[in-house]
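Below is one structure; the comments refer to it alone.
Other chains dropped; remaining ones untouched in position.
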Amino acid sequence: MTTHIVVMNCNTSEPMTEAIGAHARAAAREGTRISALRPSWGPESAEGNYDSFVTAAAVLDRLHTLDFPFDALVMAGFGEHGREGARELLDVPVIDITEAAAQFAMLLGRSYGVVTTLSRAVGQIEDSLRLAGLFERCAGVVAAELGVLELEEDSAAAAVVAASRAVLDRGAEVLVLGCAGMTRLASALAQQVDVPVVDGVAAAVKLAESLVDLGLTTSKHGSYARPREKRRPGWPISPTPGGQPRQR
Amino acid sequence: MTTHIVVMNCNTSEPMTEAIGAHARAAAREGTRISALRPSWGPESAEGNYDSFVTAAAVLDRLHTLDFPFDALVMAGFGEHGREGARELLDVPVIDITEAAAQFAMLLGRSYGVVTTLSRAVGQIEDSLRLAGLFERCAGVVAAELGVLELEEDSAAAAVVAASRAVLDRGAEVLVLGCAGMTRLASALAQQVDVPVVDGVAAAVKLAESLVDLGLTTSKHGSYARPREKRRPGWPISPTPGGQPRQR
């Protein structure tokens, strides 16, 4: 039976959404279907808390429009807000690429380092890992000082390699790519630094497949219980026929 | 000179917004003007992460419509998301009532306890305090098992007193009211438990006045730098003439 995974970009950039989808498909096994989606409103790139909180709501809004059955959700914004909200709304597993990347990295070395885009995001990523309970083995988060959309430029690779070396010097034994837009740099990076390089999108797809295989779903006991029924004027933003996401 | 403080409710309930405003005014000194506002869309009460992430964006959206000069923002949702985003968007001080209440409590006793509404919110409040760096002296967060809108009912007081006693048994020496809607119960509670009871709205108003008096504003160096200029299709949601909040 096909496993259908929704991979949700947090920003509204269509090229980035397509790239994330292609990358997710490359990681998926035979029999997994990937739907790479993006919110219908919000920033073209998430760089900081302001953007991140906007994307969190935009992603929740988009989830309400999903009118097809799916088995798992991958949230493809590294260090971005919102995963706990999606876990309330959905019963199927919700995998944040931040958590996925950190988990895989922790299996491969005693400590890991994150290479991200801008230094303004360093604290936000640390907080995301801390709340996920995955920060203790993090040797550092280092910024390449590139905007998300500058990652496409030719000079990006050198900046990412330099940042990677900086975090290895702090004791990291495995590298985590701290932005879904960095994926295309992964293999070149791994060759230059000679440590495993973990990409969160790929890791999250594998975790989604795994949890679906084992029949595991989100706990509805406690923090992630379904949202209470109540009046929410003007919400969701987008026109949503059925109103609720249609999970399998 | 008048200090103008915007007190922003996170939910869309007008009666609760008015109550919060009245309470903020009671705490303000002479010469402080309070504007109690609420988002133009979103849930009538925030109870859990799903609601909370929606309110975070709704509050940011509402901030874009502020077309009058103001000196500080009080975010009046206890344990709710979004404060870091508002701190990026604004230069004036942004005071989260969660932080304000915890800070005042920590000055009055060695440890404090939080009484909140529903147990589903306990983890979220703990995380909010943890990210604020104010969790270490928290003896516990205990739920009275009342929905936000049930706080108005007569039986609410007894449930809140019972929850307060439970958190004192865990070692709390000061109580924090973990919901802006609990304010009207504060004085009755203080009489029954004989420890200081801190209300976040009042504390936040005093902190806002204090920071304005000292001329202190949000650091724009690092995490709370202004949002980058970029395309954000469909955002803000609400029609906003000027587009940017007009701070003093």
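Note that the chains take the letters A and B in the order they are written out, and that residue 1 is the start of every chain.
Definition applied: a contact is a pair of C-beta atoms (placed from the backbone, for glycine too) under 8 Å apart; a residue touches a chain by one contact, two chains touch by 3 or more.
Predicted model, so just to flag it, every value in this text is computed and none were measured.
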Full complex stoichiometry in copies [only 2 chains shown in place]: 6
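Note that only the chains that are shown with their structure count from here on.
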Centroid spacing, where centroids are CA-atom means, of chain A and chain B in whole angstrom: 29
Footprint of chain A on chain B - complex, ascending: 12, 40-45, 47-54, 56-58, 60, 81-82, 84-89, 119-120, 122-124, 127, 130-131, 147, 222-225, 227-228, 230-235, 237
